[in-house]
Structures are given as C-alpha cells and as structure tokens.
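Inspection log for the structure reproduced underneath, given as structure tokens.
One protein chain omitted, others in place.
Note that the chains are named A and B in the order they appear, and that numbering of residues resets to 1 at the start of each chain.
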Amino acid sequence: MSERHLRVAKVSKHFGRQRALVDVSLEFAPGRVATIVGPNGAGKTTLLGILSTLVRPTKGELFLGDQPIGREARHTLGYVGHEPGVYPDLSARQNLRLFASLYGLPDAELRITQMLERVDLADVRGDLPARGYSRGMLQRLALARALLHEPEILLFDEPSSALDPAGVAWLVSELLRERDSGRLVILVTHDLEAAAQVAGHIVVIRRGRVALERSQPSGFTAAEVRALYEEALHDR
Amino acid sequence: MTGSFWRYTLLIAGKDLRIEGKSREVLYTMGFSAALVVLVFSFALSNATDPAQGPITAAGVLWAATLFTGTVALARVLDRERENEAIRALLLSPAPRAAIYLGKLIAVSLLMIAVEVVLAVIVGGLFSTGVFAHPVWLALVLLLGTLGFASTGVVFSAALLRSRSRDALLGALLFPIVIPVLLAASRATACMFDPLSPDLEPVAFWVRFLAATDVIYISLGLWVFEPVVSGE
Partner (left out) sequence: MPTTPSSPARNSTRLLVACGVTCLLFLLACLAIAEAPLEKVMGMVQKIFYFHVPCAWLLMLSTLVCAGGSVAYLFRGSERGDRIALSAAELGVLFGMCVLVSGPLWAKAAWGVYWQWEARLTSSLLLWLMLVAYVLARRYGGAAARRLAASLALFAAIDIPLVYFSVRFFRSIHPQTTVVSTLVPGMRGAFWLSLLAFTVLWFVLMSVRLSVENAQARIVELEVLLDQAEENKS
C-alpha cells in the first residue's frame, strides 16, 4: 500500500452567500483512521466532498503526496456514505459487475466473488435486487463497492447512521481492518463513541473552520474524545 | 472520442435499459399517460372527427402527447441515480461526465421511441390515418425528434435531480426550448401521414433541419453537462 499523504491546503468553499469552509488546512496519513467530527452544518460533508474531488474548492488545493489532484485521481478513492450508492434494481453481483467495468478491473468475476465473501454477502440469493436488502446488508455491499478497485484512500461519511449496534460494531472492525492493511482512512461522523474506537487522529470542525486537531497513534478513549469535542466547541 | 469513452457510454446506457427492462416502469407509465393524452386531445379538439383533417391531427397529437409525457421518462431515468445515492458512486468512478450524458440520452431516447411507435398505432386508429406508409422516414423522424427533445431534457433533469420542484419545473423549462423540434417533427409527420401530399420533399427538408438541430443540441449538452452535474 502506498505511503502518500492526503492534504488540503488553505481550502475554502463558498456557496453563493453561504460559507461552508473557511481556510482549512489538514494532512492525513495512511495507517491511521482520521475522524472528522463537528456539529451539524459545520462543513464536514463539504470537506469530504472536496477530499473526494467531487466538490471544487473556491480557494485552496488538494494534494496527494506532492501532486495536486483532481478528477484523474478518482481510481485511488473509495467512498461509503450514509446512503449505500448502489442501484436498488440490480442485485449485489450485478452492481459490483457494473462498478468493476466502470473502473476497468481485470478478473472482475474473481474480484467480485472475493469482495462478496469479504463482506459476508456471498450467501445471499443471486438474483435478489438490492432493494430487498436490509440496511446492514446494503452498507456491506457499499463497502464491497468501495473496496472493489483497491483504492489507496477510503472515505466514510456518516456510515453508522441508521445502523443497529451490531452494524456499528461491524463497521468499526472494518475500519480498523482497513487501517491495519495500510489504507488512508477518513471517517466523518457525529457518533463520538464510534470515533473513539477507531481514531488515531481527530479533527473537530466548527462553523467551517478547524476548531481543534489532535493526533494520538495509541488512540483515544471515549472520555478523551468527548473532552476534546467540548473544548473545541466552547473555546471562544 | 476514444474507444473507452464509447465503452462507458454503452455501459451506462446498458445499465439504465437493463434496470428498465426489469420493472418496465417507464414504458408502462409513460405509455399509458401518453395514450390518455391522445384520448384527451381526441375529445378536446372538435376537428378530431373530421376525416380530411385526420393526418394532420394525428401527427400533431402524436408529438404533443410525446412531449407532455416524455418528461416522465426523463424524470425516472435520472431518479434511479438518486435512490441510494448511486449517482455519487457513479460520479466518483472514472466515467467521463460526457459519457454519462450520452448514455442517459441513449437510454431515454430508446424508451421514448418504443412508446412513440405504440402511440403511432393508436393515433392511426383513432384518426383513421395510415401511419406506416413510409416506415423508414417515420423511423428517422421519430429518432431525430426524440433525440432533440431528450438531448436538452437530460441536462435539465440532471440539474433538477435534487430539487423538490423538479416535476413542476421540468416541463416549464424544457418546452419553450424544444419548440423548433416539435415544429419540425410534427410537420414532417403530418406530411408523411397525409396520402394527398404530392411528394415527400417537406419531410426531407424537416429531417435535415432536425438533424442539424440535434447536432447543435447534443454538442451543447455534451459541453454543458459536466459543470451542471458536478458540485459547484
């Protein structure tokens, strides 16, 4: 797995009159889960949009390693949002086949089978459209889709919302697994408990700015995360 | 446009057509609505029962019904991307935006043409008009007219993807723009349907006009689709 860092340099994003992000500079390293937390409307989703190259910043740049990146870096990114990003009328295999073609993957069928086994969906009825899946199954399919093309960077946007505790536990274990395989993992969440279980790097976003940033390779306890969050929000 | 570009285009068109093939939702809802629009016109227009006016009425009603219900096809084909946020996964893939545009255009157009063929049969019956007298010309006019409508429609429908007012706005924004297409297509169709017209010269003329219009609209659509669909 590559060692490149993902970096945003002095990034701002304005939507007409609305300022979603102001002067944000951050660096993310592989082998660590970076967790971006903050209140609703703080700009977390916009930041993730910029990191995934889907949103163009009004000011500032995005770097991978030393190179500024844009659309051409899409094959290095995998994304799991709180919506699974799959076609409800197609089955799991059909969905993955489509994305394998979109990413131009060789040995697609083998890869798809491996992914379905990885996320424990191999036993599901082959022709069942994704519409018939439970929420947990959909998130697993979403992860399979995101990992299919072996991306260098994994982005998660509120993936645990609408998941039951078992689902959240599964998600946490997957995040740690990807981190251990050397991927650069970024998680946006408002679930501080889940954040504490995985994070080695915490960023608190408040009103479009970085309110607080802390890096701890040994991880954080839930209490520490909550304390940091409170400190960042009331630091005025 | 390289080979891989067309690969992406056909991949996306194929995906949409396969999904439609499973549910046939667009075909049935658009088809049924269009047939009803034809019926409404039959009752609303008092010259509808005049056999001499048959061919012209048939052509006009065919295209009016197509336009009014074509927004259904446009809305549904783009809607599929919004369910489960599949659009984000699609936009994050290496697929060029222009290929996404063309793929959607092809899928929507094919679905609409399928409905139009059935509509042609219906108007032929209701207005006592022979509609398949010139099948090749008819196929050409249906194809070019539909492409003209859909090429603009896909852009607007994509831009309205997350809008609550999508259904109210789509037709309102689209119809003024596609009037030239409507004019050309219905004139050509009327000439084709009318057994008394001396020759098919007007059809040839309007077909050329439609082809030029389609080239212009599709070029503009290809150019404009990316910034419209990308995050600002």
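A few remarks follow.
The rule is simple: contacts are C-beta pairs under 8 Å (C-beta built on N, C-alpha and C of every residue); 3 or more make two chains touch, one makes a residue touch a chain.
It should be emphasised that the depicted structure is a prediction, and the values quoted were computed from it without experimental measurement.
In the complete complex, the hidden chain is touched by one of A:9, A:22, A:122 or A:176, namely A:22. Even with one chain removed from view, chain A keeps its contact list with that chain: residues 14, 16-17, 19, 22-23, 56, 58, 209, 236.
Seen from chain B, the chain kept out of the figure touches residues 152, 155-156, 159-166, 168-169, 172-173, 176-177, 179-180, 183-184, 187, 205, 209, 213, 216-217, 220, 224, 227-228, 232.
The rule is short, and it goes like this: only the chains that are shown with their structure count from here on.
In the complex of the two chains, the chain B residues touching chain A come out as 4, 7-8, 11, 15, 18-19, 22-23, 80, 83-86, 88-95, 230-232.
Those residues of chain A that touch chain B in the complex are listed here as 15, 49, 52-56, 74-75, 77, 79, 81, 83-90, 94, 98-99, 101-104, 129-130, 138, 145.
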